[in-house]
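Structure provided below as C-alpha cells; questions to follow.
Omission of a single protein chain aside, the complex is shown with its protein chains in their original locations.
Then we have subunit A:
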C-alpha cells in the first residue's frame, strides 16, 4: 500500500538520490586515491587522459582522482589546497545537492528533510551560544556555521548581546525551540558546559525525530522500519560515546544519564547500566545485551585486533577504534537502506554516506599531505 502513492510526491526525490548514490566513490576509487602522491599534482596528465586514468593504476593527485565525482566544485580550488579547503569544497557539493532535494520535496518528505538539518542547526546554535557567552562578535561566527544547519532566523541570533535575551527572544523563534523548552533554562545556558547543552539538544532532537517517524502516517511502511533502526543505533552510539568520553571529567553520573536518548536498543536497561558504569568494562557489560555492540567491544577493548569486525572496510581491523567500528556499522546500515524503496530514508542514508566520504577523502589527503602512509587505509568504504 505504501508504495502506491509514494511516487506522487516523493518519487522524484528518491530517484535523484539514487542517482547521487551512484556517484559515491567506490572501493576502486579509494584504492586509486590511496596511490596518490600529492593533493594537487603539478605533473598531472592532460585532460584527455583523465577518463582512462581513473580506471587503472595511476599514482597522480587526489584532485584529479576526485574529478569525475566532484567535477566543477574542485575547479575553484587554489593550487596546492589544504585538506580543509578540499573538504570544504566537497561539503559545498553535498550542500548544493541537498538544497536541490529540499527544493524538490513536498509534504512529509519536506518535513523529513527538514529534520535532517536539525542536527547541523544544533551545532550552529551551540557555536553561536559559545560566541555570545564569551561576548565575541557573533557575525564572524556565521561564516563558521555549517551551511546545512542554516535557517532564516539564524542571523538574528547575532543580535542578542546577552544570554537571557538570546534565550527569551531569539532561540524561541528557531526551529529548535521545542528542544530547549522543558529541558534547558536560560540559566542553564550560562552555567552548563556548552557540550552538555549541545548533547541535551541532540538527545531531544533524536527523540523528536524518532517520534516523528514513528507516528507520522505517511511513514507507515519501510521508512519507519529503516529509520527506527538507524535512529536507535544513533541513540545507542551517542549514549556509549558520551559514557566513554565522560570518564575522568567533571560530568556526574546523574547529568550523564540525562544526556542519554530515551529510546534505542539499550534503553532502558542498558542505559541504566551505562549511567552506572565507571570504566570501560562497565560499558562493555552494559552493552553486552546487544550482540553487535558486544562484538565491537570484543574487537576493540578486550582483544585488540582479535575480532574480524570491520574487516570489510579498506583497512585491517587491528588499527580500528570503537568509533571506526561504529562508523563502519552506520555505513553498512546506510548502504542497506538503498535496498528499500518508497522511502525518503534514502536521503538520510545518502547524506551519511556522503559525509563519510568527505571524511574519508580528508583522511586520505591528510595522510598524503603529511606523508604518513602507514594508516592511510584507515577509512571506511562500503561500495
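Quick note on the criterion: contacts are C-beta pairs under 8 Å (C-beta built on N, C-alpha and C of every residue); 3 or more make two chains touch, one makes a residue touch a chain; residues count from 1.
Convention: contacts and distances are computed from a predicted model.
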Task = One chain of this complex is missing from the view, so tell me which of "V-type proton ATPase subunit D", "Translocon-associated protein subunit alpha", "Trafficking protein particle complex subunit BET3" or "Glutamyl-tRNA(Gln) amidotransferase subunit B, mitochondrial" is its UniProt name.
result = "V-type proton ATPase subunit D"
Key: Full-complex contact with the absent chain, from A:130, A:220 or A:295   = A:130
Query = Of A:193, A:215 or A:291, which sits in contact with the chain we cannot see?
reply = A:193
Request  = For the chain that's not shown, point to the residue among A:8, A:168, A:185 or A:372 touching it.
outcome  = A:372
Key: subunit A residues touching the omitted chain (full complex)   = 83-84, 123, 126-127, 130-131, 133-134, 136, 141, 144, 146, 193-196, 198-199, 202, 237-238, 241-242, 244-246, 248-251, 259, 321, 323, 355, 358-359, 362-363, 366-367, 370, 372
